[in-house]
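Note that one protein chain of the assembly has been removed; the remaining protein chains are unaltered in position.
Take a look at subunit A:
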């Protein structure tokens, strides 16, 4: 046995393997041409790209930020969030979920190639709030929510909790079809090896977080996604977040604090929950803290009268905002709700009845909602900028994790991978 052979086995046993693999690797740039930069966040950046294959299709490429030690990019292990997003996306296939086309692992970075969606719910809200200055019309509102539930039914039937539904994560393609995106916080709940709480102490962006989570529930289920849809529906109807609370930050020991302000925002509209509405409330971790808050009565009906403009729409929202998760409407039940089965009916092109309501193509959007994704320990590297308008300080979180919004587009920023 010659020295070099045993030397290789001692020092770099995978050299042959890597050489073989690197030889056959098809690079991102050999398959896609990068057209522009869509957005960035703590996870990395999202680019608009065109396939160099014959179909010349447009895609959104999510590039996870490579880890750095000093200035040297190094392998530090794929994040739990990336593993989740990859693993779940490889298994699912539904019209109302953003489709993953492929994943390319290259130069210590992960590139997820998704189907491209032109718009997102946040864009639609902001377009109506600032440009059109009118409410989203009922047919559009209903179609968006209907399709959102249709995608959510699929996720839930696959035993997947999304855990971060919010306007910026819900996309709409050019044909007006809703696409649920960003499964970075999603997970399978089928026979988990550990309680869900053990994995992630905090889930769902604060404004869309269900009361059982705010009250410190260790066990939760699909109902948290349905609450979030309720919040999204209310936000589409009123063009502003319905429960816009301030998030109390984790303390230095990473203890989850009592989310006083967020609960108050909810109680102001839905009233203080009692044991009649929610028998389990008295057993919740934060029950004593909750008791100390001023009592409120339910005024959802009044809230809806000017905003939702439909008796059945109010009823749907009321049932999505049930305090008791066991009484909350499931996605499946929601689709059977009367509201979807009366005029105006939902359409598969959400903007069919109102093409003028389509927001312009991706543009700079401001997003002040706090995010779920914690700030990295190290400051951003120079070319990964924070998105304008994100209020990281408010939440202890970074900008939106979604690829759906924010940032400069249309070639205003130099598009470069890297």
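One rule holds for everything that comes next: a residue touches a chain if its C-beta (ideal position, glycine included) is under 8 Å from a C-beta of that chain, and two chains touch if they have at least 3 such contacts; residues count from 1.
The working rule: contacts and distances are computed from a predicted model.
Chain not shown in the complex: UniProt lists it as "Cyclin-like protein", one of "Cyclin-like protein", "Proteasome subunit beta", "Small ribosomal subunit protein mS23" or "RecQ-mediated genome instability protein 1".
One of A:80, A:306 or A:336 touches the chain omitted from the figure, and that residue is A:80. Considering the whole complex, the residue from A:96, A:169 or A:221 that touches the absent chain is A:221. Considering A:103, A:129 or A:174, the position touching the chain not shown turns out to be A:103 (whole complex). Touch with the chain omitted from the figure is made, among A:92, A:136 or A:358, by A:92. For subunit A, the residues in touch with the chain missing from this view are 1-2, 4-6, 8-11, 13-14, 16-18, 20-21, 74-78, 80, 83, 86-88, 90-93, 103, 105, 108, 157-160, 187-196, 198-199, 219-221.
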